[in-house]
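Omission of a single protein chain aside, the complex is shown with its protein chains in their original locations.
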Amino acid sequence: MIRVTVWHEYLPHEETSDVLAAYPEGLGTALADIYRGEEFSVHNAYFSESEQGLPERLLDQTDVLLWWGHGRHHLVEEITVNRVADRVRQGMGAIFLHSAHASKPFIRLMGTTCTLKWREAGEREHLWITSPTHPIAQGLGDCFSIPHEEMYGEYFDIPTPDDVVFVGWFQGGNVFRSGVTYTRGLGKVFYFQPGHETFPVYTQPEIKQVLQNAARWANPVFRKELSCPNEQNPREKINF
Amino acid sequence: MIRVTVWHEYLPHEETSDVLAAYPEGLGTALADIYRGEEFSVHNAYFSESEQGLPERLLDQTDVLLWWGHGRHHLVEEITVNRVADRVRQGMGAIFLHSAHASKPFIRLMGTTCTLKWREAGEREHLWITSPTHPIAQGLGDCFSIPHEEMYGEYFDIPTPDDVVFVGWFQGGNVFRSGVTYTRGLGKVFYFQPGHETFPVYTQPEIKQVLQNAARWANPVFRKELSCPNEQNPREKINF
Amino acid sequence: MIRVTVWHEYLPHEETSDVLAAYPEGLGTALADIYRGEEFSVHNAYFSESEQGLPERLLDQTDVLLWWGHGRHHLVEEITVNRVADRVRQGMGAIFLHSAHASKPFIRLMGTTCTLKWREAGEREHLWITSPTHPIAQGLGDCFSIPHEEMYGEYFDIPTPDDVVFVGWFQGGNVFRSGVTYTRGLGKVFYFQPGHETFPVYTQPEIKQVLQNAARWANPVFRKELSCPNEQNPREKINF
Partner (left out) sequence: MIRVTVWHEYLPHEETSDVLAAYPEGLGTALADIYRGEEFSVHNAYFSESEQGLPERLLDQTDVLLWWGHGRHHLVEEITVNRVADRVRQGMGAIFLHSAHASKPFIRLMGTTCTLKWREAGEREHLWITSPTHPIAQGLGDCFSIPHEEMYGEYFDIPTPDDVVFVGWFQGGNVFRSGVTYTRGLGKVFYFQPGHETFPVYTQPEIKQVLQNAARWANPVFRKELSCPNEQNPREKINF
C-alpha cells in the first residue's frame, strides 16, 4: 500500500468560486480522489493546518507527497521547505503539480529558478510521450490531449532532467517539457505541468493514470538519512 | 579577460600553522596565484569582509567565482547564499573546491545533501579522465596523480552530473567522482575534489591547469535575470 | 579555419525540379554556401563520386561533415558507413540534417532505429530553445520560425541526448526534439530536423546561424584513434 499525502494550499471552503466550478469539493479533494482504491491510502494536508500541514509524524507515514500551490508560495516557511526537501533526500517521493514549479520546495530541490512562460487562454494541449518505456508513461498510447489548459512554455529553467516523459504542444505556438523526472538523494521527484485550477483537468482519465503511475514510480526504494561518515579504517592498507 | 573572484573563509593571518606550512601566504592567495597572467584578472574575497566578502558590486564584476570553505560553512548567511546562487542562475560561473561540497551555496544549487565518505590519511589519489574532449580535461593526458590528499569517497550525494570529467582512485580502496559539471540556469558549475588545506595541492601544475581550464569553461556565455513572462499574444491564433 | 565537407546524395543535375525550384543550384551547393567566408573552408562531396564521395584522403582534411540524404540511404555501402562512423569516433564532427535521421551512419552512431512520425503538409514550425547557453543556440533569441516544413514528430527513437537544444512545434499538433547533441568517442554529433528539400529552409538566416554555430561547436578538440591498450605496468604495486 502506497501512502500518498496531497498537500494543497486551500481548504475546500477557502477556494474561489472559479475553482469550485471545476472542482466542487475543492482541488485537494479531487487530487485525493485519484488515489482511492486498494493500492493506495491517501491523506489530505492543508497549508492552514498545524505546522503548515506537514508535521514530522505525517511525513513519517508518507511515501509520496503531492504538492499543489500557487497563491501562498511566499507564505511557506523555511522550516517547512527544509522538512520537505530533507525527507525527499531521505527517500520520500514527491510530485509537484502545475504552478508548484514555483513552490519553494521544488526550487530547493532543483537549484534553478524554475521560471517559464505562461498564458491563460484555456488553449488545447497535446502531451506527447518521449520516454515510451518509462513507468509513468504506461497505458497512455503515444499522445493524449487536454481540452483547456493554461499554457506553460519554454524556456523552462530546470536542470537537465533524468527523463523527459512528456513534451506538451499548445495551440498558441508554444512547447513545454510537461513531465520531467529527477533523483534527489534517495528520493524521486516528478514535475507534471497540467492542472490549472479552473479547468477540471484532474478528473480526466489519462491524467489520473499519469498520477497513479507517478506515485508507484516515486514510492521509496528505501529510506535513510544520508550523512558524511569518517571511514577511518580503509579497505586497503595505505603504504607510502 | 576573465574576471575571477576567489572566496576563502580565512584571511592569511587567520589560517592555522598547518595550512601556512603548505601555503605560506594563505590558501586564498595560493588560489589567486593560479590566475596571474594576461588571460585573467583575479580578486580575493574573504568571509570577514563587508557583506561576507561578496557585495553585489563585486559580483557585478565577477565572471567566475571560486569557493573554498570548511570551518565557517555554518556562518554563511542566507542573504549571501541567495546572492551567490542567484548570480549563478543569471550566468556567473562557479567553481566549488574540496570541502565546499558542504558549503551552503553548493547545496542550494544542487538540491541534494552533497554528503560523502572521508578519511584524513594523506593518501595518494589518481585522477582519471572520463570525458577526454571536455574543455576542463585538456592538456592532462589520461591520468594524473596527487601525492597526498584527503580521501573523499562514494556515495557522493549529488544529482546526475552533466559530465563526469574526473574519477578519483584513492590508496585506501575508495573511488570518487572528483570532477563534475552542472548547468544551473545560465550559469555553469564545476565541483573539483582535490585541495585539502594541509597539502600543497594547488601548487601542482596539473591542478593549476584544471582550474584555469575550468575558469575558461565557466566564463558566462551571456548574463540575464530569468523571469516568468506572461505571453499574452500567442504566435498562433487560438480557435475553439 | 574549420574545414567543412557537405555530403549530399544528388549532384545538382540529378535533383528533381521540385528541389531546383527551392534550390536552383542544388541542395548541396546551398548547404556549402552557408560556409563561405574566412572562418570556414568548404567542399562538396556527392554520392556518385569515387568511394561514394568520401575517400580517406578527404576525411583526413575534414573537421566537420554535414550529411543530407534520403533517396539513396539504402545504397550507401558498409565500407562508407564504417569509414564515417570511425572518423567521428576519432574526433571528426558530424551534422546530420533532416532525413539523415534514417541514414546508415547516423543509425550506426546512435544505436537505435531513429524512426519518427512524419507528414508532408508544408506546415509552420516554431523552434524553441531549451538549452539557452549551448553554443549552437547563440544569436537566436528564444524562438524562431520556419514558414513551411515537413513535420517530423515524436516518438523519435534516439538515445537520451547530451543536450536538447531545440524543441519544434508543428501546426498539425506535433512536437519534435528538433536539435539534439551527442558525443561519440572523441567526436561531436548534432542532428538538426529542418531542411525538407522542397522548401528553401537553408537560405533562412536563423538556419544558417544554427549550422555555422554547429560547425564551430563540432570542430574537433583533438583527433586520435582509440584502442584497447594493455597496461602491464600498474601505477601501484599489486600485493596479495
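Some notes on this structure:
First chain written, first letter: the chains are A, B and C, and each begins at residue 1.
The criterion applied here is as follows: a contact is a pair of C-beta atoms (placed from the backbone, for glycine too) under 8 Å apart; a residue touches a chain by one contact, two chains touch by 3 or more.
The structure presented is a predicted model; accordingly, all values stated were derived computationally and were not measured.
Checked against the full complex, the one of C:E25, C:E39, C:E77 or C:E236 touching the unshown chain is C:E236. Shown as candidates are B:G26, B:G53, B:G69 or B:G153; the residue that touches the absent chain is B:G153.
Interface note: of B:P55, B:P135 or B:G173, the residue touching the hidden chain in the full complex is B:G173. Counting over the whole complex, subunit B has residues 126, 128-130, 132, 142, 153-156, 160, 163-164, 167-170, 173-175, 177 touching the chain that is not drawn. Residue-level contact of subunit C with the missing chain is found at 85, 89, 102, 108-113, 115-119, 121, 123, 151, 153, 155, 157, 159-160, 162, 171-174, 182-185, 226-232, 234-236, 238-240.
Residues touching the missing chain, restricted to subunit A, are 91, 124, 126, 131-133, 135, 138, 143, 145, 171, 183, 186, 188, 221-222, 235-236 (touch as defined at the top).
The definition used in the following text is that only the chains that are shown with their structure count from here on.
Each chain gets a centre from the mean of its Cα atoms; for subunit B and subunit C, those two points are 34 Å apart. Centre-to-centre separation of subunit A and subunit B, using mean CA positions: 31 Å. Those residues of subunit C in touch with two or more other chains are numbered 126, 132.
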